[in-house]
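Every protein chain of the complex appears in place save one, which is left out.
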Amino acid sequence: MSQKHEKLIDKKGLRLDGRKFDELRQIKIEVGILSNADGSAYIEQGKNKILAAVYGPREVHPKHLSLPDRMLLKCRYHMAPFSVQERKSPAPSRREIELSKVIREAVEPAIFLEYYPRTALDVFVEVLQADGSTRCASIVAASLALADAGIPMRDLIVACSAGKAEDTIVMDLMDTEDKQGSADVPVALMPNMNAITLLQMDGILSLEEFEQAVNLALEGCKKIYAMQKEALRAKYVDAKEVEE
Amino acid sequence: MPTFFERRQLATPGDLLAEGDYIAGEDTYKEDNKIYAARTGLVDYEEKRVNIVALKAFYIPKIGDRVIGTVVEIGFSGWTIDISAPYPAILRAGDVLTRSFKPQRNDLTEVLDVGDVVIAKIVSYDRTHDPQLTVAEPELGKVTRGQLVRVTPTKIPRVIGRKGSMITMIKQETGCHIELGHNGIILITGKNIEDEELALTVIRKIEQESHTSGLTDRISQMIKKEKEKRKEETEDESKT
Partner (left out) sequence: MSSIVVKVKQKQIAQLIAKGKRLDGRGLKDYREIKIEQGIIERAEGSARVLLGATEVLAGIKIETGEPFPDTPNEGVLTVNAELLPLASPTFEPGPPDENSIELARVVDRGVRESKAIDTEKLCIEPGKKVFVVFIDVYVLNHDGNLVDASTLAAVAALLNTKMSNYEYEDGEVKIKSGYMPLPVKKHPVAVTFAKINDSLVVDPWLEEEQVMDARLTITFDDDGNICAIQKGGSGFFQPSQVLEAAQIAKDKADEIRKQLKW
């Protein structure tokens, strides 16, 4: 049973987990953790634990879905039954189907699909534990899994959410803030081109509040982008150091 | 005309490598007069060409490439060969059999069966059809013994080394015959399994550390250590 909290933001302006309005949760990222997948990445963001894996480019099955001029990108976002407070059925829910679509559309612009016609590229995201803004964390991990697989990309895709808790616009919503707050704005960004590749809003916001939320989410994106790059580099630590 | 990365520095997709009158080389792209990395790898400059030597890539067929692959399917008129690429390769029966054949499965199985390994050459490939192979040249054909190891294709040059220094050293030290497929598959044939295993370990190490410097020396040291260890083991065995 979920508790209803009295206040999402206390008198000092701190959130339920002690964060300020423009603070991200603690993030830990690892790249290349699955041996079978062509590329993989794991992210922890607050209590979110999400695994992403990429297979491909590989043959398209069934063959008739093959595209003559580019890769067929498929994406599956799925939540483990034990990832949420009340057990979730393993069958794909309508929400998971929608999220699979928007996540695919968020990473697609970065990939040079036309390089490998008549092949398939599969992105799998598994939410092992959920605590709000899972689609954003999923995009962060999926993007790294694609890079880990050696898929040529224009840029990494990064994502972060913003929302309204009480009367404050806050960055990186956790589940309680999403459920009890009045708006949730997930944003995905391809930083080089300043291109927004995912944008949704669920809730009620004035135009001004919406602008604030988007800007705050973009700020969060830039911070996480640096972490993504770091995680990719970390995989290739100089072997000399390892030897000694 | 600035460049933002030094030679052999690690870049990740989306990193801005250079701005101005440069050419986008391997695994990079140009947008708005700027050259960006498209894959994770080491930056390399060839005059005006900016390249990335990718640390992880997959093989895309090229006509004329020598590849090593495994037979995965036998069809009516040929074999489907897995060359560790996004596209399966086809070896036509007519390429292998000199007499005219009747399309019965038996004939083909006797020549090449599922699970057999071949060294072949790519004779045709484009964006609209899968690559076609030939084995009708000297040094091509079925492989009967040896071990296979797979590396990212972009690291094959590292295995070869400058002017072949690395591969020559491995061959000499292990006494193995090493066949390098452009598709990243390497065939090691030695006098005994231990020699083959040694060569295998060496190649795996090269793949993991290909982005570091001083590798040739470290590999040479590693081989010496291994051989000494083996000498001790055989001496111990002969004592007992």
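Going in written order, the chains are labelled A and B, and every chain counts its residues from 1.
Keep this in mind: a residue touches a chain if its C-beta (ideal position, glycine included) is under 8 Å from a C-beta of that chain, and two chains touch if they have at least 3 such contacts.
Bear in mind the structure is a predicted one, so any value in this text is a computation, not a measurement.
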item: Interface partners of the hidden chain - shown chains only, full complex considered; value: A
item: Residue among A:14, A:65 or A:97 that touches the chain left out of view; value: A:97
item: Given A:42, A:55 or A:210, the one touching the chain that is not displayed; value: A:210
item: Residue touching the undisplayed chain, where the options are A:10, A:69, A:114 or A:202; value: A:202
item: Missing-partner contacts on subunit A, residue numbers; value: 2, 94-95, 97-98, 100-102, 104-105, 108-109, 185, 190, 193-207, 210-211, 214-215, 218
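Throughout what follows, only the chains that are shown with their structure count from here on.
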item: Centre distance in Å when subunit A and subunit B are each reduced to the mean of their C-alpha atoms; value: 34
item: Residues on subunit B engaged by subunit A in the complex (per definition of touch); value: 10, 12-16, 27, 29, 31, 36, 38-40, 54-58, 60, 86-88, 127-128, 152, 208-209, 211-214, 218
item: Subunit B-touching residues of subunit A, taken from the complex the two chains share; value: 38-39, 56-59, 68-69, 110, 112, 116-119, 147-150, 152-156, 190-193, 229, 232-233, 236, 238-240, 243
